[in-house]
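Of the protein chains in this complex, all but one are displayed in their positions.
All chains are identified by letter, namely A and B, in their written order; residue positions are counted from 1 within each chain.
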Amino acid sequence: MTTKLFGEPVQRREDPRLLTGRGRYLDDLGPDALAAAFVRSPHAHALIRDIDVSDALDVDGLVAIYTWEDLPDRLAEPLPLLIPHPALTHGRTAHPLARERVRHVGEPVVMVVARDRYLAEDACALIRVDYEVLKPVVGVEEAAQGARLVHDDVPGNVGAHLVQEAPAADGRDARELIEDAPHTLAFRLDVERSASMPLEGRGVYARWDADDSSLRVYSSTQTSTSVRMAVAAKLGLPLPKVEVIAPDVGGGFGVKIVHPWPEEVLVPWAAMLLGREVKWAEDRREHFISSAHERAQVQFVRVGFDDDGRLLGLEVTILHDHGAYTPYGIIVPIITSTQLPGPYKLGAYRVEFSSVYTNTVQVTPYRGAGRPQAVFCMERTMDRIAAHLGLDRTAVRAANFIQPDEFPYDQGLTFQDGRPLIYDSGDYPESLRMLKELIGWDAFPAEKERAAAEGRRIGIGVGCYVEGTGVGPYEGGHVQITSDGRVHVSTGLTSQGQGHETVFAQIAATELGVPLERVSVVTGDTRRFGYAVGTFASRAAVMSGNAIALACRKVREKALRIAADALEADPRDLEITDGMVHVAGSPGAAIPLATVAVLSNPLRYAFDAEAARATQFAGASSPDRPPVDEGEEPGLEGRDYYSPIRSTFASGMHAAIVETDPLTAEIRILRYAVVHDCGNLVNPMIVEGQIHGGVAQGVGGALYERMVYDGHGQLLNASFMDFLMPYATEVPKVETAHLQTPSPLNPLGIKGAGEAGVIPVSAVIASAVEDAEGIPITRMPLSPSELFDLRRAAS
Amino acid sequence: MKPPPFDYHRPSSLGEALDVLAGTGEDGKVLAGGQSLIPLLNMRLAAPAHLVDINRLTDLAAVEEEPGGLRVGALARHSRVERSARAAEVQPLLGQALRLVAHPVIRNRGTVVGSLVHADPAAELPAVLALLGGSVRLARRGGTRDVPAAGFFTGPLESAAGPGELAVSAFFPALAPRSGTAFHEVARRHGDYALAGVAALVGLDDDLRVSVARVACVSVGPVPLVADVVGACGHRPPASADWAGAARAVQDRIEPETDIHATADYRRHLTGVLAERALRDAAREALHA
């Protein structure tokens, strides 16, 4: 079949515009809009005594200055807490502009609107804020001591505390089993802060139409539908009078799922108030100190196991750094604690986390969203067990794997979507076999020996993960075939470079039997599709992909019904090839989908030759039936939703070979191998691209990137000079192999792929460096300077 | 991140530039490549009242051989010097260092003299000038002066160029016969400022024994540190010279500090490793010279 496109490495349909400068990102819009800029707190913790704007008033081109005092009722309230949870007993969110107190460097205090951004920044520089500086709380351990408080009404700085227990089959709990185990180990692990850091910052552009009393907002967001609801609620506008569009977005990686950002409500509010278009395009320094970070955790591990390395009980206690606020709830530590088991049967598991406030930038999901920490913990544990027993590291893992015939496998925990954590599919032993072959695991000891003879130190590492992808609650798809034969697909979730326009078009073209060129896809535009959740949790292909497939099936069924009438055939005998509906095996009797679309919509008025074929006097409908039959709608279109019972669980295993310089302690990745299972692949080229990019971010997290705060709560490296995102020169070539165990949970058999690449990298690199150096690696990232210190401490 | 306002001047001759600089005094700042200055302006960490753009003074773009060395004009971009075959012959250390300066695109715009005047102790070129004992020519209305490297770098991001002065060129002494150079550094990412870096110059006498051994270190003090280690390595042929001893002598001289990327101890260690590597490489070059 010529239109079978599912599974093909189709070139991206986004590319021609993005390659020629015709992409439209947020700051490319609204050339005449006024510019907003913000005075942000230079202190980590302070009371605001006074704000003096008098000097700024002389700036040429100044339009408006706003402080918290100026905000109307709903805007003056704290921003929403998006994902409440019973364990989040002390959730706190910021005000759009600081009210009386600032809790991290970068918190917005004053908004300035001016003719352009240069002038707005001039005015900001002239606004004097008088602060009473308070001592900040920096670092999770200081926060957990609770000697000083970030929020006066949050005792001990603890925002949330959650324990989950999954006892063994015989009902015994983890602590008991660890006590009785033949072998036990206890240790501490640390993961430091990093951040999504898309190359395009956040941004908002708002147009108020006074004649129509309507608002159009463009935002560089991962969820335009929810921004729309938030803006309507905060500004007191009827929902149908607000439209939100995510234009081309220059990367998200999690940070742009948070909403509404202060700027997302303030900029539209100012646009309404001023009757002028207003735009705010975040600059890089703002992004460092005013958006969100992730990853920082301290983990305390106790594990009990038998002589073969089989886990009997695992207990993990996590201190999670949540920064100053919890706008996105406690999703990150929930994911860490529930994804920690990975592909293993744990015996019994007990996990406890405390999420504590610090006077630093808030913590919300960054690609992987708590999983890199979870995998670091589990995989470091596996390596410890192997070292303790003198076993091969992959043998210990294999001894603990869930077996292919054990799916669906219930881990006995409650996942981030509030549903039972039940793995749907996978084949972990096969995955490990493929990985060992790809990296040459069994041949490595000889290679290591040869290198040692040349004075070189090399090491190999491995890491396995399971990733809950495609979480609900739902996504929808709308498909319309117009009388020119074109197929218009829309879904509410947004795109940040994942190639959704391409993969959704592949799915639609395959389902409908039309050429790819005839399909166009729109995402993230509330004018086209109003109901959606958003792009996060590796869910776009699973959720919108299946919703679009279901919508296509509705449209296809209708098309076959109409065509069957026209062709005087049984719809069950029809199929669609290249946009032609025909009797299977008999291409002669055929009718184009374009004509079916015409026939689907009985008209009174003819405005062109196509339409003339469907008017009341030309139509083929029977005179004893209404032109639009009962239960039918005019038009060849359909809408459907996909709402899964629970998440799908993708998985993967990575291995790396590293070399450490015996003198300079520099760490170089010589090889990096990935075996990946995300079920059926819609577009293997795009899946590979997602893996490459994820691994690169993982390499950043393992060896380069950290947010460094000093004791005053100042972020010391808020620039690309000192926050070290890897360049091409730092990222290894990634060798990939795919295993496809289709998910039984959805019609397309797919699982998500967006986050996978980043998840195990820190664990893998730690494993490899440990192998090269023979020194336990317990914290990430790891710099040459730190490796040097570790060597000295060990010798 | 937009620069604060300033009065922009674009002189079309050196005389005009010096007049403007004389007029603006302390408030004037010279713009050449701008690759260090403009980031500071964009972050509003610098706010000069006047910016004097010398990019029209194309006469200052020359890279010329002079008796005893190479003169590099104030508008000569890094990339131009890097690609100059003549420069590489006269003083190979320049090319060895320039390859380590940031990234190729930055080198297309940044200037050698600008880097010297910026006087960042983590930068490569100040170390090169200091190691070779070069000089910077400063012009002001009514005169010029040549300031030797030893007196030019006065502190972190501070040079001897005063208000009203324009650094019009720098002079890099030529490589002497039977001499060699090398530049080694370790940076977190390729192209970053070095955690530690060492430029080395080794010269041999007629008996091919080490008679000159000098290093300059970056990122380990307020200004590029030059250490003469000929005593430490011994007046011996390169193969038997005590390069490790020389490296230890370098380590004793430096005063590195801890920052977010590396501890002082690590920098000291690294400087020793790099000093030995650079000295050995420079000696090898000298033998082949």
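Criterion: contacts are C-beta pairs under 8 Å (C-beta built on N, C-alpha and C of every residue); 3 or more make two chains touch, one makes a residue touch a chain.
One rule holds for everything that comes next: contacts and distances are computed from a predicted model.
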item	value
Omitted chain, identified by the protein name its UniProt record gives, among "Glutathione transport system permease protein GsiD", "(2Fe-2S)-binding protein", "Multicomponent K+:H+ antiporter subunit E" or "Histidine--tRNA ligase"	"(2Fe-2S)-binding protein"
Option from A:Leu311, A:Val351 or A:Ala696 whose C-beta touches the chain left out	A:Ala696
Contact residue for the chain not shown (choose from A:Val278, A:Ile335, A:Val581 or A:Ile686)	A:Ile686
Selected residue (touches chain absent from view) among A:Leu18, A:Ala64, A:Leu274 or A:Ala398	A:Leu18
Positions on subunit A contacted by the hidden chain, ascending	11-12, 14-16, 18-25, 27-28, 31, 60, 116, 118, 197-200, 248-251, 253, 283-284, 496-499, 685-686, 688-689, 691-697, 719-721, 725, 727-729, 731, 733-734, 757
Missing-partner contacts on subunit B, residue numbers	1-8, 10, 31, 34-35, 38-39, 41-43, 51, 53, 55, 79, 102-106, 108-109, 190-191
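Heads up, the rule we're going with is that only the chains that are shown with their structure count from here on.
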item	value
For subunit A paired with subunit B, centre-to-centre distance based on mean C-alpha positions, whole Å	45
List of subunit A residues in touch with subunit B within their complex	117-118, 121-122, 125, 283-285, 663-666, 704, 708, 716-717, 719, 721-722, 724, 726-727, 729-730, 783-785, 788-789, 792
Touch list for subunit B against partner subunit A, complex	1-5, 43-44, 186, 188-193, 195, 260-263, 265-266, 269-270, 273-274
